[in-house]
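Omission of a single protein chain aside, the complex is shown with its protein chains in their original locations.
Chain lettering (A, B, C, D and E) follows the sequence in which the chains are written, and residue indices restart at 1 in each chain.
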């Protein structure tokens, strides 16, 4: 039972989530040659104050631009 | 220090969480032969719009039933 | 910087991994509207004796079939 | 589809793994009131040189005792 | 692209998060000898009712003290 975890910024549109999990599921079905029904995708949405790139929080990067 | 992460739908009753972490901790103590005090369990609760099975979001499965 | 972690059985063909990460990356680019260069995909391969479904290890399921 | 990830030191006996995943699965079935078949448990085994407690690697703790 | 995930209790001060991700990023730059810009740190904040140590939820430990 492959599980794919997608960790990124918030996705506001439900349709975007629908397409994302469908496309990832299809890619996993091809790679593992396993039935679609056992592919699980979990989306994790991180607040901009909880992620840093290069040592700077995302929420600070935005403020500085 | 073994850590067990439980990722699933929301658990509304606090007593259910109490039993769940206690039983998992006991299982880990037996398996690792390590003292109970260093077993950590973390519960992660995912929203139904953030999990898909077979390419369909859980929130959509519910609507379709 | 979205990170996608794919946890599943071993993938033996390198070309299968190449397609899998490319398709997942493309799906993430569409969903996040972020440049391709910052999408990271990590494949984690689990041994059949380290995964259970329904309380039975995958390695035991195979033996029983 | 709840997924439980157990991260700890190596478990050498296959029977220990069998009991561990079975007991964790049973605990999850009770907590989530979901059928057993969709509970997934993944065991991750970490080398003693890849885990630290209190800033000291496990492999060094052993050497110092 | 190394990713460091910090899982712990809530951090209320933004400045504390700033220092934490900066210091972890600097440690990673030294260890991997990779440019700072590709080091990602993600902070995950767990509610006291979702973490147990020794089989007891953190929220219960506090109440009992």
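Just so we're on the same page, contacts are C-beta pairs under 8 Å (C-beta built on N, C-alpha and C of every residue); 3 or more make two chains touch, one makes a residue touch a chain.
These numbers come from a predicted model, not from an experiment.
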Partner chains on view for the chain not depicted: B, C, D, E
Interface with the undisplayed chain - residues on subunit B: 1, 3, 40
Absent chain, residues of subunit C that touch it: 14, 17-18, 21-22, 25-26, 36-45
Touching residues (missing chain, whole complex) on subunit E: 1-9, 11, 16-17, 19-20, 23-24, 26-28, 30-32, 51, 53
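The rule is simple: only the chains that are shown with their structure count from here on.
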Centre-to-centre distance between subunit E and subunit B (centres being mean Cα positions), rounded to whole Å: 20
Shared-contact residues (touching 2 or more other chains) in subunit C: 1, 3, 7, 51, 53
Listing of all chain pairs that touch each other, if any do: A-B, A-C, A-D, A-E, B-D, B-E, C-D, C-E
